[in-house]
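Removed: one protein chain of the complex. Kept in place: all other protein chains.
Order of writing sets the labels: A and B. Residues in every chain begin at 1.
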Amino acid sequence: MPTLDVKNLVLWYRTRKGPVHAVDSISFALEPGQTIALVGESGSGKTSTANAILRLLPKNVLRYDGEVEFDGQNVMELTDEEFRRNVRWRGISMVFQGAMNALNPAVRVGFQVAEPLMVHYDVDRDEAADQALDVLRKVGLPADIARRYPHELSGGMKQRVVIAMSLILKPKVVILDEPTSALDVMTQTNIINLLKDLKNTDRLSYIFITHDLGLASELADLVGIMYAGELIEVGPADGVFVRPKHPYTGKLLASVPRLRSEEAPDFIPGAPPDLTAPPPGCRFHLRCPVSFEKCGWSAEEFIAQMDLLQSSGEAKDKVPSIASMSAKSPTSLLIKPGANGSVSDFVQKLNAFVAATSEKNRFLKSIESVQGKTKSVEVKLYETTPPPIVGTEWRAACWLVTEGAA
Amino acid sequence: MAISAPIGLKAAFLEAARTKSGLAATAMLGFLILLAVLVPLLVPFDVVRQWSNPGQWSDNPKLVPPEWSEVFTGKRQPRTVIIPPAGQSGGFDHVRVSFEVQGQNYTIVVLKQSFDFQADAFPSEISLYMTTMFGSKSPLVRSWLTRPDGQEVQLFEDTPSLRASNVSQFRPADVITYSLTYPSFKDPSYQVYANVKQWLISNNVTTSGEWGELFPSPTGFYSNPPKAQVLLMAQLNHSMLDPRTAQVLKGKYSIRFEVDGFSSVDDANARAVVFGTVYGLIGTDDQRRDLLIALLWGAPVALAFGLAGALATVLIQTLLGAISGWYGGAVDELVQRTADFYLIIPTLPILILIGILYRPSLILILFILVVFGVVGATTKVTRSIVLQVKEEQFIEAARSYGASRGRILFRYILPRVMPYTFALIALTVPAFIFLEASLSFLGLGDPNLPTWGQLLGNAYGAGPAIFYTFWWWVFFPAAGIIFTTVAFALLGYAFDKVLNPRLREQ
Partner (left out) sequence: MTTALAEMPTEIGPEQHSSNIVETDNLTKWFDVGLGLFRGSLHLKAVDGVTLTIKRAETVAIVGESGSGKTTLGRTIIRLLEPTGGKLLYDGRDITHSAEKRLMWLRRKAQMIPQDPYSSVNPAFPVYRILEEPLVIHKQGESKEREEAVMKALQAVKLNPPTFFANKYPHMLSGGQRQRVAIARSLILNPEFILADEPVSMLDASVRISILRLLRQIQQQFGIAFLYITHDLATAKHFADRIGIMYAGRLVEEGPVGSVLGEPLHPYAQALMGAIPDPDPANRLVVRQSLPGEPPNLVDLPTGCHFHPRCPIAQMGLCDVKDPELRELRPGHRVACHLAT
């Protein structure tokens, strides 16, 4: 039975600009001792997922549902108080991003580690102190560290303290959000080694959140790739790192500069989408190197891409001249040809342009039909829906992925 | 991260103007500025310069509330009636006869005019003014009041010694004032009480004994007798003896002067003022000054004083703080220690001392306040902002492409400080206005310029015991100060909301 089974977890925030789809139906399962790395760019929803699992919600929540089964029990059904007492920190704990800088500078380290014991379990001071020393030793710190203040410790030592704090109640799952981002390479290696060690000795499950694929591979048994609030690929590390199914994962892996191979890293053009208005269809289609007609181009996106082509230096001559474009519906637009072209002329030129450049300008693949009207040309795009999630143990959300594809 | 906080002053201002307090502040300040601009046009400064000149205000009633306040009393209150001298329209009718009897020249002048009185309350005062021209011998002047009920009451008689050269001009230097309401017991007008007594007794309204109780000797302490104008204009019955029960006799009243002169050149002219119980939009003070003028002029004075002081001190402090933070080292030490020293100096007691010794003008007060405000909290605040901005990487980059230290300070750093400076100016203006008001209230301000603080100070000085009955003198200047203070505070608050990241909703 999985220690943690997350099904269709959703978390939306309300903001002045509109609803933010921070986490949009995430599902994964962790067996005891298994680690999943949640990998994604900034703004992809990794930290929001952690907050959603631990029910650390801000005041402006718009939607929060799904199922989170911890040791077989759906903890989403618990009240806030029950969750606080039984699940948070006891079953699932977290090492927050930048936590080592959030240690209370005025309180001794030992006391900070022992505090959750005294708060949660009402353990007396001496017993708590003993247990704190135990866990400090476990993370590789000498016993006298308990009497020190945070500013007396180095970065690596502070991070070990924070890890100790997350382990004091003996949880089964620890969420680690960029635990090594502020540390030197050597210290980073030492911390990762510590985490590996703890994972083996205590059968801990980690949810390891990072943007660094190299680091992810140090701990991950499962890899979950997040993009724009969605888990677009999740599967075993041996598979995802080597032969990824989703085009985004492929691009992400290709963009890592490797120390031990000569391949030059590649970059992904564009930027992640605005979470208040996620694109229809597949959220990655705007930047995907292999997007095609099913991927969900909208008329507005089409117009924007056309505009970009017109103004950027290279393709300027080849794009047929256009006076104006307007979206008629989400999937159709009207183009007024420019520079004394006749409508039929334009239709011809456009079709030729599409045939010649659609491999490079992927958005052109979304054209279903081009029809000349009296004074303008109507371009109809394919209708689409978000891509289905294909697969069981190893899933990817992409039209190109078929069941059983390797 | 303050990425979304506006950086330039213009951007900050636009965003501040969109908040609720910003909108309110803009409206209020807009109103004040409009007032400040229009007032010097509507009420010329010459009028204000006469603030300390009693002659300017002598035709206004003393210490009366605004005209619209009659709504509160339920009674129709009398307005001031002025009967101008003969020769002006509506003035006294002037009849002069000169003749000679047995070698002696005589001139008789009769001045007469009437007015219609319909109010429900008595006038606050009646004053009569005369100029007389005569030869070697003073003429005899007598006056009467004829009432709507036909009764004629003699007022007083006098042989004036003040000789005018020309009575039609009615020059202030030649005028003799006969106040019927506030005569001292040596004035000829004091006779009015004796005459009224006679008249009342002969009409069986009162007896000599009763009158004696109402009017103890002039040197007695607790005399609060009914005033002349009440007795003269009340309905003729016993109730007239008590101002609370006296009823106004409405109708046409007539004032008559008879001047008997003893030469051929004698002539006379007269003027009468029946003072109302209400005046103007804001009322008058104890010097009869129209408070509306002071209230209106208080606005530009307060704004000018507040802005000048705030601008001077905040800008100087900002500059010092910026230089201190940017150049560091010895300069920094010097400025900081000076600031510490200034913070210890007790400004207000020193100001009071100066005020007592020198009774400074408003400009001088401003100057002293600025001198005391040259270094202060703003210096330290600006310095910390500059220290923060100094660490930003574009500053170092600027040094790498050759920008001089001065250029960086003035073109890169100070514009970042400006929105905060602006907010601080907005918040300092009320402090200055308050300081001036406090000084004036203590009687140490500029005595010649009618500021709001002055008004409050004068009101307090006119008699603490009756401080609360003349509400119009206190309420409006206080409201003015509060309104201006709130306007600037709201502006400062709107800016603070925009600039302070913790107050921003995100």
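FYI, a contact is a pair of C-beta atoms (placed from the backbone, for glycine too) under 8 Å apart; a residue touches a chain by one contact, two chains touch by 3 or more.
Remember, it's a predicted structure, so these values are computed and weren't measured experimentally.
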For the unseen chain, which displayed partners does it touch in the full complex? A, B
Pick out which of A:31, A:212 or A:378 touches the chain that's been left out of the picture. A:212
Residue among A:1, A:106, A:242 or A:339 touching the omitted chain: A:242
Just one of B:118, B:264 or B:404 touches the chain that is missing; which is it? B:404
Residues belonging to chain B that touch the chain removed from view: 1, 3-4, 7-8, 392-394, 396-407, 410, 412, 415-416
Hidden partner interface residues of chain A, rising order: 35, 41-42, 154, 156, 184-190, 192-193, 196-197, 211-221, 237-238, 241-242, 252-253, 255-261, 264-269, 271, 311-313
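Keep this in mind: only the chains that are shown with their structure count from here on.
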Measuring centre to centre with CA averages, how many angstrom lie between chain A and chain B? 71
